[in-house]
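Only one protein chain is missing from this complex, and each of the others stays in its spot.
For chain A:
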Amino acid sequence: MIGFLLRRLLAMAATLLAVCALTFAVFYLLPSDPAAQFCGKDCSADRIELVRQQLGLADPLAVQFWHYVTAVFAGRSYGTGQYAVQCDFPCFGYSFQSAQPVWDLMTDRLPTSVSLALGAAVLWLLLGVGAGVLSALRRGTWLDRTLMIGTIGIAALPVYFTAMILLYLVVSVAGLLPYPRYIAFGEDPVGWTTNLILPWIALALLNAAIYARMTRNSVIETMAEPYVRTARAKGLRERRVVGRHGLRPALTPVATMLGMDLGGLLAGALITESLFSLPGIGKLFADSLNKADQPVIMGITLLASFFIISSNLVVDLVYAWIDPRARLS
């Protein structure tokens, strides 16, 4: 198990480095000039050139990349003398447009995105797995058919549509909830929930539908296994057969998928956050795109890769722990 873990961690570091290098190469081409941003409005061409030298932007790409990677662990300062700005560990670059290290900008927004992702995940798990199990156990009935037709329809709904319909019906017409804004959980748990419930629903519906279909297939497959028949033949009550022998193995693929989907969402749900104007990382990314704030875009790309790669790792570890055969590959 330790060997497996080490191998996976090494692979993870290598993948992150590859993603980092590719991202860096792409952003090197971005038509924005950090030197001019750093220098301010009334800057002569000579001065911009000087700043460029000081910021290390005149160095070859590889050297800049090296500085970027080392700064993540050791921090760095940009510029010299009275104009120097310090970017402490972990330094993911410095946004000259907002005069803040990228890391601070991201950590400010992270709670919103994490709240959104976790809440939505709980919702789609409850709805999806619930509907899937129900459908599988009542296979062939009208309930099964309705649920399965419903999931196809729901999966095809564009998130823009769901979000706006929810806002229109619940907020504008019925006036049941306030227009969503982010309230920290620690400050006001109830406000946190009531404000985020609409974004959760909008974000969760598609996945709920996908999970329902997957769970249904998985449960049906497991319930046809010989050991389930054996359990029944032993005279176990149906509830125990389903709970103990049917659901546990059937839900393993659901856990795998949950890890991956959640990893992709932790670093921001771009469209949902834009639609509800929630100040998460996705919104930060969209805003930075409009301003061509290169360091922030790059930082978020890396953060998102980190979440995806580490959630893949977690999934693999959990899998290896459940099923020892997986350690071999």
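Definition applied: a contact is a pair of C-beta atoms (placed from the backbone, for glycine too) under 8 Å apart; a residue touches a chain by one contact, two chains touch by 3 or more; residues count from 1.
One rule holds in what follows: contacts and distances are computed from a predicted model.
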Complex member absent from the view - protein name from UniProt, among "Cytochrome c oxidase subunit 2", "histidine kinase", "Peptide ABC transporter permease" or "Phosphate transport ATP-binding protein PstB": "Peptide ABC transporter permease"
Across A:228, A:267 or A:315, the one contacting the chain not displayed is A:267
Looking beyond the chains shown, say which of A:64, A:97 or A:217 touches the absent one. A:217
Contact with the hidden chain (one of A:66, A:89 or A:160): A:160
Which is it among A:4, A:27, A:65 or A:185 that touches the chain not included here? A:27
Under the stated touch rule, tell me which residues of chain A contact the chain that is not displayed. 15, 18-19, 23, 26-27, 29-31, 139, 149, 152-153, 155-158, 160-161, 164, 167-168, 172, 213, 216-217, 220, 264, 267-268, 270-271, 274-275, 285-286, 289-290, 292, 297, 300-301, 304-305, 307-309, 312
